[in-house]
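I am attaching a structure below and will ask some questions about it afterwards.
Every protein chain of the complex appears in place save one, which is left out.
The letters A and B name the chains in turn, as written, and every chain counts its residues from 1.
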Amino acid sequence: MPRYYTEEHEWIDVDGDVATVGITDFAQGQLGDIVFVEVPDTGAELSQGGDAAVVESVKAASDVYAPVDGTVTEGNGQLEEDPALVNSDPEGEGWFFRMTLGDKGQLDALMNATEYKAFCDNL
Amino acid sequence: MRYLPLTADDRSAMLGVIGAASIDDLFVDVPAEARLDGPIPDLPNQASELAVERHMGALARRNRAAGDGPFFLGAGAYRHHVPASVDHLIQRGEFLTAYTPYQPEIAQGTLQMLFEFQSQVARLLGTDVANASMYDGSTACWEAVVMARRITKRAKALFSTGVHPHYRSVARTMAKYTGDVLVEADPELVPGTDWAALAAAVDKEVSCVVVQYPDILGRIDDMAALAAACQASGALLIAVVTEPVALGLIKSPGEMGADIVVGEGQSIGVGLQFGGPYVGLFACKAKYVRQMPGRLCGETVDANGKRGFVLTLSTREQHIRREKATSNICTNSGLCALAFSIHMTLLGEAGLRQLASINHGRALAAAEQLAKVPGVSVLNSAFFNEFTLLLPTAARPVVHQLAERDILGGVSLGRLYPDNEGLENGLVVAVTETCTAEDIAAFAAALKEVLA
Partner (left out) sequence: MSTPNASGWRPEMNAGGADDSTTFTGNRALMLEEPLIFEIGSTETTGVDFDSVVIGRPQIGNLYRTDAIGLPGLSESETIRHYTRLSRQNYAIDLGLFPLGSCTMKHNPRLNEKVARMPGFADIHPLQPQETVQGALAVINELAMWLIKLTGMHGVAMTPKAGAHGELCGILCIKAALEARGEDRRVLLVPESAHGTNPATAAFAGFTVEDIPATPEGRVDLEALKARLGPDVAGVMITNPNTCGLFERDMKAISDAVHAAGGYVYCDGANFNAIVGKVRPGDLGVDAMHINLHKTFSTPHGGGGPGSGPVVLSEALSSYGPIPYAARYADGSFKLVEEESAHVEHPETFGRMTAFHGQMGMFTRALTYMLSHGADGLKQVAEDAVLNANYILRSLDDVLEAPFCGSGPCMHEALFTDNGLAEGFSTLDIAKGIIDEGYHPMTVYFPLVVHGAMLIEPTETESKAVLDQFIGALRSVALRAKNGDPALKSAPHFAPRARLDETAAARKPVLAWSEPAVAPGTPSLSEIGGS
C-alpha cells in the first residue's frame, strides 16, 4: 500500500480507490499537545489544497488541507474522544479521515517517504 | 501632576542613560511637521482633584436620579437594590485593576470567580454551559444569531416581534454586512406572543428563531412547542432574557428547550449607569460549546496537582484564529460579571426566589391600581415585573407630563418605535422591589391627573 506525503505535512495511504489521510509525526511534534481535532463530515466534497480538517493545540489552530480531490467516506470519530492519539500514533490510530480519489493523477506530484524526509531535513 | 511620579531630576538622569539630549529626541520618528510644539489649544490645562470633582458634580446634578422619586422604567434595563457589599468588593484593587487572566498562576481570583459566574449563569438560564460574559445583551443576541449560522450552515433568522427593538436594530445593522437574512417586524398590541406563528413558519432554511422572555411588552409564554418545532426543522431556538431576576419565579428557557440563551445581566448587581457598561450573558447546550464566542474559563490542575482555573478553548478566539475566529470579541465584561456573581451569591437560590416573588407582587399591585385609572387598561394576560398599559392617548407626551410631576412613569412605545403610530398609546411599566406602595399610588394619581 503506497504512502505519499505533502509539503503541508499530511500523509496519505492509498488502498485501491480509497485513501486514508493524517498528519505526520513531524507535524504533531511541531504542534505539541493536540487538544482537539475537527474531522470533515462523511460526504463532504474536498478539493486539493482546500480546508479539510482542523487540528488544535492549546495555543494554535491549524488547518489540514485535502491532499487530493475526492469525497470523504469516513472521519475518525475516535479523535473527538481522544485527540491525544494524534500525538501518540500520528501515522496509525491518529488518522483523520478517509476519502475517495477523484483524480489519481494528482498523487504523482506528491512525495514518497524518502523525499519527505529530505524535505523535513531541509526545513 | 499627581498621577506622574517622575521628577525633573529623574527625567534628566534617564535621558542620560538612554543617550538622548532631550525628550524630543525620543519622538524623532514623528514627522516634524506633524509634531505638536505645545499643549493642544482650546483645551484646559491640568486641574486639582477638587476642581474636577466640582465640575463633574455639577453635571451629575443636572440629571434626575432614579432614586430621587417614583421610578418605573425597564425595557431592557432594570433598577434593583444592589447590596452595599457588591460595590465594596468590586472596588478591591486586586479585582478592579487586574488585567485579563492570561497568567493564571497570579490570577486565580479572577479565574475562580469567572468559573463560579459561568456556573451560576448556566444554572439560572437552565443550560449546560455559559461563557465568561459578553459586552451586553444586544451584542450577545447578535453573536448568537451568527453562532446559529455556523452550526446550521443556514443564514435565515426569524425574530419574534417581542424582541427588544434595539436588539433587532443591532442585528439589522450587522446583517447588512454579513449577508444574514433577518425576518423581523414590530409587535402588535395583543395580549399573547407570536410564538405559535413562528413555530409554523420554521422551515429547513431557517438557522434560528429568536424570542425574548419576558418580551419587550412584558409578556411571558411557554416556548416548549416552539423549541420542538425548531428541532424538527434543524433550526436553533435562541432565547433572550433582559430581566434575569424573572428566572427566580418563572421557568428557564433552557428547561423549555432553548438551544442558546443570551441575556442582559445588568439587573443583577450592576446599576443602571445610563445604559452601560452592562454584562452580556451567553449560554448554550454543551454540544455547541466549540462554536461559542467569547472567553471561557475551565477547571484544571497545576503542576503540584492542586485545583486551579485557566482560560481555555481559546483557539476559537481572535488572538489565535485571527480572520477565522468565531468572533472579533477580545474582552468580556469582567468587573460587571463579578458584580453579578457577588449579588447572586448574596441572594442564593432562596433569596433570588424571594426577590422575584416580591417583584411580581409589586407589579401585580401596580397593574391593578393603574388599570383603575379611567381609560387605562393592562395589555398582558401574564407578566413578571413589567407590563404594557394601553392609554387612551399617545403615551409619549404623557411620560413628559409625568416627569414634570417628578414621576418617571415607564417607557413609551413611541420612544422605542417612533415610526409606528399603531403602538403610540402603549406605555411599558416596570415595577421592581425598589418601588414602594406610596410610589405606586403617586404614579396612579399623577396618571389620572395627566389623562383627565
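The rule is short, and it goes like this: contacts are C-beta pairs under 8 Å (C-beta built on N, C-alpha and C of every residue); 3 or more make two chains touch, one makes a residue touch a chain.
Worth saying up front: this structure is predicted, and the values here are computed from it rather than measured.
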- [ ] Name every displayed chain that the left-out chain is in contact with.
- [x] A, B
Open item on the list: Among B:Val411, B:Val429 or B:Ala442, exactly one should touch the missing chain; which is it?
Closed with: B:Val411
Task: In chain A, positions touching the absent partner - done: 33, 35-36, 56-59, 80-81, 83-84
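Note that in this section only the chains that are shown with their structure count from here on.
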Open item on the list: Distance between chain A and chain B based on Cα centroids, please, to the nearest Å.
Closed with: 44
Open item on the list: Taking the touch rule as given, give the residues of chain A at its contact with chain B in the complex, in rising order.
Closed with: 35-36, 38, 56-61
Task: Complex interface listing, chain B residues touching chain A - done: 290, 314-315, 320-321, 324
